[in-house]
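Input: a single structure, listed below in structure tokens.
Now for subunit A:
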Amino acid sequence: MVTSNLTTADYDLLRWIPLIPLLVAAFNLFWGRALGRKAAGVLACAALGASFALAFFAFWQLPSNGMFRDLIYTWIDSGSFKVNLAFQVDALTAVMLLIITGIGFLIHIYSLGYMDHDEDSIRFFVYLNLFVFFMLTLVMGDNLLLLFVGWEGVGLCSYLLVGFWYRDPSNAIAGNKAFIVNRVGDWGFLLGIFLLVTELARQGVWTLDFVELQKHTSMLSPQVIGLITLLLFIGATGKSAQIPLFVWLPDAMAGPTPVSALIHAATMVTAGVYMTARLHFLFSLAPATLSLIAWIGAATAFFAATIALTQNDIKKVLAYSTVSQLGYMFLAVGLGAFGAAIFHVFTHAFFKACLFLGSGSVIHAMDGEQDMRKMGGLKAHMPTTYWTYLIATLAIAGAPLTAGFFSKDLILWQAFSHGAMALWAIGVITAGMTAFYMFRQVFMVFHGECRADAHAQAHLHESPAVMTLPLIVLAIGSIFSGWLGAPEYLWGSRWDVWLSAIFAQPEAHHDSATAEIVVTLLTLGVVAIGIYLAYLKYGRASERSAQQDQSDGLFYRLSLDKYYVDEIYDLIFVRPFTAVSRFFAEIIDPWVIDGTVNGVAALTRGFSQVWRGVQTGNVQHYAMGLLVGTLALLAYYLSQS
Partner candidate 1 sequence: MIVDVAIVALKAFLVVFMVLNLAGILGWVERKGSALIQDRIGANRASILGFAGMGLVNTLIADPLKFLTKEDFVPPAGDKLLHTLAPCMALFPALVTFAAIPFGDVITLGERVINLQVANLNVGILYVFAMGSLGVYGIVIGAWASNNKFSLLGGVRGSAQMISYEVAMGLSAMGVLMVYGSLDLQEIARDQGALISTLLPPALGFLQPVIGWLPAWGVFLQPLAFLLFFTAAVAETKRIPFDLPEGESELVAGYHVEYSGGKFLMFFAGEFAEVVTAAGVVVTLFFGGWQVPYLMRDGFHFPWGSVWLLPQITVVILQLIAFTVKVLFFCWLQILLRWSVPRFRYDQVMRLGWKMMLPLALLNVVVTAVVIIAAQ
Partner candidate 2 sequence: MMPLNYYLILSAVVFAIGVVGVLIRRNLIVVLMSIELMLNAVNLTFIAFSRYLGSMVGQVAVFFVMAVAAAEAVVGLAIIISVFRQRQSLDPQDMQILKW
């Protein structure tokens, strides 16, 4: 493992990066109505812009091997156990900061247009700002506890935002699902933290501070580290929608699309990846856990991709593709290539946000219609959306010289160069499937003739500039953001240099550039095949209505119904649990517990009824009582002497 030798510097500008969104959220919460919906939204965007500026400023001044700290105050101080409320920014955090504030800024602007017609847009912006605050706390916190606070906070905000349109019960249920499934993960995460603290305390070290932890992890035995990392990873699976806890993410699409873009694509779902990267010094000491992570990652990627193949809801497809991409990231983590994982987080943020926003713009145009089978031929009506969407699709599919190309290939090459051929193969196939379903989507939505009904067609329109501008920016980002991490045989990676101070990069065998190129070409081939199949099935024969896909076989049905995972979970976990709860709610609580309480009360009342007769209110009776007591004492003393 590496011992972080970062040069620390105090920098009390940091606190304002998360604080500004919080303050604005509070302000809007109380005075937003007075301010008016428009102004409140603009204010929220301004907040994001400000903290983005600050973040960029900090990033600009940050040396790649340096760290900024900002101690606000000591939060918990009991004995030798101290937890500071302090923020830190190192190279890793800086990247996350830029993603969160930057993409968040764009998405806020987009939301201005998207939520324009919504009555509750103030509430929306409040939640959004709050989310940003918690997310920043998560990435900036200098200790595990603060990270956990952010962790729970973003969970809460995701719940609030998924159930934003709470008047439709299905949305509320989706929110509950997201929340509850996350609880399972958080349970593991919390246990992991406890175990870590207690184990270190047993060694006489009381700390949650990342730097301290990194210094002292060597004390722990491998088994303990393995257990800790496993528990922490459970948390990650919850937050980042990995098998087995991915089920909440697709349902979370019930929320407004900007939410899906910001929370469920760009930032929150990558919290798991960030956490593992932040604690890389732990994970890299637990090979067993790492391999498990790698396999789960790969499995998730593949599995989600197969589901995404057949979904007809435009956002569902994107949701599963997100899960699949997250799978890639964890694959990279599992290979110990944290840098690659973060890199993919970076690029993925751009093109997935772009895709979601584009889908949002489509849905906006179709006013609320999400079924791709009712779309088609929108290319003519909304060119900007189409082109940005296409670029983002190429990026995610991994077309050459796009962001996805670099990041995904980096991961695959890591797998290959580690000699994990199975993982590599899965990765490659998944890449192919990714290309397929993404282009299927493009063809179904934008090409062919329109299958929407006349009324919908009537008011098809391009989205306003406030929505298309972020699309363009993101589209540009989804091309060039990848160029930072180009492989050796091109102009080489600034990325690894930037993060080198944080992670000990597992040496990819750069000597064999030819091998790398060959592997890349192979992947490209598979991707091309995927695109071609999609074209065959949907692009060319676009006059065939998509409905007659249903005639396909069992495999298709399985995929379409998401392998019945939800049903299975429902059967195994939900029903028994609800049954038990009902038992407690209807038998134990009213009869046993209330009975006990009421019984005690009745008992007391009965006794009081008897005893209150003693209190006659007559002073002389009390005096008599005094006298009796005195006599008793006297008698006692006399018996003594």
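These made the cut because all candidates are chains of the complex that A comes from, given by their letters.
The working rule: contacts are C-beta pairs under 8 Å (C-beta built on N, C-alpha and C of every residue); 3 or more make two chains touch, one makes a residue touch a chain; residues count from 1.
Just so it is clear, the model here is predicted, and its values are computed rather than measured.
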{"item": "Complex partner of subunit A (touching, any copy) among 1 or 2", "value": "2"}
{"item": "Residues of subunit A touching candidate 2 in the complex", "value": "612, 615-620, 623-624, 627"}
